[in-house]
Structures are given as structure tokens and as C-alpha cells.
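Only a single protein chain was left out; the remaining protein chains are all shown in position.
Right after this comes chain A.
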Amino acid sequence: MSLLTAEITGCIGQALAPVRFQVNRQDIRKYAVATGQRQARFLAGDEAPLMFLFSVLMPVLPLDHLREDGHCPDSPLLPELPLKRILAGGSRYEVHRRIYPGDVLVCHQTLVDIHEKQGAEGPLIFLVFENRFENEAGEPLVTEYLTRIAR
């Protein structure tokens, strides 16, 4: 019997309000140093490495909104599931163009798929979130498909 109720699968297609932000040279430089980057264009902040985009979606919340473990509350797109342990399952990126300081990005976050698989130790629920980064004209820059796994 499937763990996925109609209420859970009905969450597919839900989206958050778009997040708009401007890419900052100093943020790129800090990120590049922290990751041990060797390429001069990233260290100078002339271009953002792809994975820099991971940082821009981290919410900036008041201290008393953080959980005991220091983590921020989970995405409002995550439905109530019968499996409670949520793990990172990886990311897939489609790159349409490079990201530069001064770029204004608009990110659209949507829950695009929920499916179930049988793992070696029991059922697993896979949730796929699309993070579509566009410029202000609506042109695609990078599209990320982020998978999270409930077990």
C-alpha cells in the first residue's frame, strides 16, 4: 500500500512567492575563499561559481526562529509526510548562462514531483523541488532540481 495519499500528491505544483536578489561581488569572494577555490575569476568576484547559488536560497531569519540544532525551519513546500527523517538526495543543474556580480536574479521554487520507492531498509519518499533562477526579463539562467528523501 502506497504511503502517498491524495493529500500528499496534491501538493505537487505548489510554489513559493518568487525570491529576488542581487548577486554581490564580496559575497562571491567570501564563498570562493571558503570553498578553497583556485580560479582567479571567482576569487576576484568577477563571476559566481555554480554552487554559489546554494547560498542565496538560505533564508535569513531572526535567531529565535532557528531550531535547537541551529537549522532554519524546513521549506513551507515540504508536505506533512508519514516518514519524518528528511535527507538530502542531491541536485541536478541545467546551466543556461554564467552568473556575474550585479546580476539581479529571480528564483521560482516549486515542488514538482513526489514519488515512492522501496529501499533496502523500507519505503522511501522522494521529493523533487525545482529552483528556477531567471533574470528580471524572465530569461532562464540556471535551473536546479533538488531531491530530498524522506525515510
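Heads up, the rule we're going with is that contacts are C-beta pairs under 8 Å (C-beta built on N, C-alpha and C of every residue); 3 or more make two chains touch, one makes a residue touch a chain; residues count from 1.
The criterion applied here is as follows: contacts and distances are computed from a predicted model.
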| item | value |
| --- | --- |
| Among "Acyl dehydratase", "Spore germination protein", "Sigma-70 family RNA polymerase sigma factor" or "NADH-quinone oxidoreductase subunit", UniProt-listed name of the chain not shown | "Acyl dehydratase" |
| Interface with the undisplayed chain - residues on chain A | 27, 30-31, 33-39, 42, 49-51, 54-55, 58, 60, 66, 69-72, 88-95, 147 |
